[in-house]
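Following: one structure in structure tokens, then a few remarks.
A protein chain is absent from this complex, but the other protein chains hold their places.
Take a look at chain A:
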Amino acid sequence: MASNNPLDSTIEALRSQISACEAQLQALKLQLAEAEARANSTGPSLLSTQYDQDMTNGVPNAWQTDSLSVLGQTNNESNPPSQALDQSPQKWPLTNDEYKRYGRQLIMPEIGLRGQLRLRAASILIIGVGGLGCPAAAYLAGAGVGKIGLVDGDIVEVSNLHRQILHSTATLGMLKVDSAVSYLKALNPGVEYVAYRERLTPESAIETFQSYDLVLDCTDTPASRYLISDACVLLGKPLVSASALRTEGQLMVLNQPARPPGDASGGPCYRCVFPKPPPAASVVSCGEGGILGPVVGVMGVLQALEAIKLVAGRTGTESVEPNGGQESQTNPDPPSLLLFSAYGSPQFRSIRLRSRKPKCAACSTHATVTPEALASGSLDYVQFCGFIGPVDALLPSERLTAYELAADLANTDMHEATARRVGTARPVIVDVREKVQFDLCSLQGSTNVPFSEISTGGESEEWLAKLRSVSPEQPILVVCRLGNDSQVAVKKMKEAGLHGDGKRWVGDLRGGLRAWRENVDPEFPDY
């Protein structure tokens, strides 16, 4: 039992401030180094540190290229090479730094000069700077996309770091967009970064999307996915959408080609594929279900790849034109859904998807989603997708607080007030987290009955047999991570008759093991 010293939080706050400043300083130093390197390489000085490596045939490479190009220009044939060197460095479509930096992709026919110029002229909006957005942004910045917008209102938490590769221990507590921009500037200062430091809302979506050619959905809720798709349809922006959970990922390129609503030749939107949102109870977040870093990383990298393909263009396919419009298409890729399963065989599977739905609420002639409805806030996406608040299924008399449990465990006798409710016998503590979580940490003497076994209600009902073997006088205290599943488990146990018609107390720990950690044992692991 630790005391809550007010100095502790001050120290903690100062530490995180120092970390944030150090991160910014680090980013600035990297930018300075980058700028200095560029200053050195653009000058025609022979004292360049790269002198030795870059020389072939007794002449620096830069000289050779410049000279040969000048010789190739008919109207400049009379100019001696030495004069050409002193001329403006802007005689090439890309800067020398760009030729070097993007050289490995420039020499590929899929990109080439044309593709690189298109990348440079392109603007891409990334919504969500988490497990998907981080790798996507890194690769797009690395590839030389002209402008990258980042939208996120969250701050960096330590549990993000195993997968959100733009953030670091030093940027804990910073806004994710700021943490990301500092990393990206160090990676490629030649890109324009725009930070939107708040969650996307229906009111702000249209204005935010307007100045971008392409949108990446890197968010983690159904509500944001519908909102982003709707805004993309209304503005005619293609959308690269991905998601991941546990060991699996999914990827779709939507609204591509991005034709106006009602044009059946456009690509399907998110609503075409999922006209109705899933029941809120079926939606599992990474915090609840878990996520393997490389799994979500793969999906984010694939988003960057699809974005590059769309922007840089390929022969024979439709691509996104910078500043709106689309190139006349010959043969766009048919809509598809890519499934990734890290432990599956095969790991990748591509599924042919439907085209636009004739009655789609967003992209058909029957569309009810309009710019006015979006901007006015009359479309309530959270309502549309539903939400589940904390479970509140038990009576106060069926619940113990962490303090009460601590008092009971500390004394040989039950605390009097608690004993009146629960009984004098020491309760058996039933932990209903899944086994893998129970193995991480558990209350001393507790026994594990995974919630999945209870809710499945399988034929074997082993868990019931296990609890029936407990002495009938002994109260049953159910604990879980947050105090939601425990309530449902108590209900199930009572339905199964474990409370012996009221002879035995069956209840839960209010607030679960989180409350135990916050109120009783700060050493109890927080995962």
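The rule is short, and it goes like this: a residue touches a chain if its C-beta (ideal position, glycine included) is under 8 Å from a C-beta of that chain, and two chains touch if they have at least 3 such contacts; residues count from 1.
Here, contacts and distances are computed from a predicted model.
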Chain not displayed: protein name in its UniProt record ("H-sco1", "Ubiquitin-related modifier 1", "Elongator complex protein 6" or "KLLA0D19272p"): "Ubiquitin-related modifier 1"
Residue touching the undisplayed chain, where the options are A:S19, A:T95, A:Q250 or A:T401: A:Q250
Residue in contact with the excluded chain [from A:A121, A:I155 or A:L353]: A:L353
Touching residues (missing chain, whole complex) on chain A: 128, 130-133, 217-222, 225, 242-246, 248-250, 273-279, 281-286, 289, 291, 296, 299, 337, 339, 341, 344, 349-354, 357, 452, 455-459
